[in-house]
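Partial view: only certain chains, each at its native spot in the assembly.
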Amino acid sequence: MSENKKTIIVFSGDLDKAMASFIIANGAAAMGNEVSMFFTFWGLNILRKPEKIRTRKSFMEAMFGWMMPRGAGKLGLSKMNFGGIGAIMMKSIMKQKKVNTIQELIESARALGVKMIACTMSMDVMGFKEEELIDGLEFAGVATYLGEADEANVNLFI
Amino acid sequence: MSENKKTIIVFSGDLDKAMASFIIANGAAAMGNEVSMFFTFWGLNILRKPEKIRTRKSFMEAMFGWMMPRGAGKLGLSKMNFGGIGAIMMKSIMKQKKVNTIQELIESARALGVKMIACTMSMDVMGFKEEELIDGLEFAGVATYLGEADEANVNLFI
């Protein structure tokens, strides 16, 4: 176990929880920690490319892909989203307060060397292909997560 | 503290989060970890027997019992549940992909020796009696959880 390793499972695909995940991850990385984020289930939506990528999908996969937010720019709030109005209000207030956007937080995470890992089992269930997700990701399963968590001293599930 | 002990508090009674909990727990157990899952609040619904068990309940307890999902087979999704349609879609897609069902995951957890502990305080609040929950559980409170978490190197709240 190492005093300077942290892991975060990002299960949620809500804007507020995604931001919390990256704020903690980037803070830890800036303080010299090795940080691994595991994106699973709804959390994969954060990593989707905003544009439509042509892939071969089953009907169910296509439907899932169509119903879920396409990337960090489309996420809703976990509470008081009101069909997206809440998220728009929150983004406008954050812009006023000069808080980094979720896209900027993802860029910073990359620049700080935060390891972003997409859960392959969830990708399979959701029908997401590697080319539909943003660049610079690693792809792995629960065993990889557990191996990393064993070496970390802070492990969160968000 | 031990490198090979993990605890998970399963607070959520959503199908997706229940599956994530068991996938992590079973993965850890398969890799040689001692794993304790503490089911509290909505998480107790995962452990309910599917059949109605005759017990003496107050009006409020009976109402709670009636309103909440009776067992792992009845859980909804935390997002996009649409009155149960989302959960049915998810289960159908998981079946296609040959992902274990939640019931199979619970069976595996048992076979792998994962300790499943029902929170007695939550049981009291929800009005659940021991005989309404599946077999093979332990019953304990927050002190037991904290004792186990002290010995573990990964502790998650789901």
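Chains: A and B, in written order; residue numbering restarts at 1 for each.
Everything that follows uses one rule, which is that a contact is a pair of C-beta atoms (placed from the backbone, for glycine too) under 8 Å apart; a residue touches a chain by one contact, two chains touch by 3 or more.
Since the structure is predicted, the reported quantities are computational estimates derived from the model, not experimental observations.
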Oligomeric state of the whole complex, in copies, if 2 are shown: 3
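Convention: only the chains that are shown with their structure count from here on.
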Intercentroid distance (Cα basis), chain B paired with chain A, Å: 25
Of chain B, residues touching chain A in the complex: 3, 16-17, 20, 23-24, 27-28, 31, 33, 78-80, 89-90, 92-94, 96-97, 99, 153-158
Residues of chain A defined as touching chain B within the complex: 1, 9, 11, 13, 40-42, 58, 60-61, 63-64, 67-68, 121, 124-125, 127, 142-143, 145-146, 149-150, 155-157
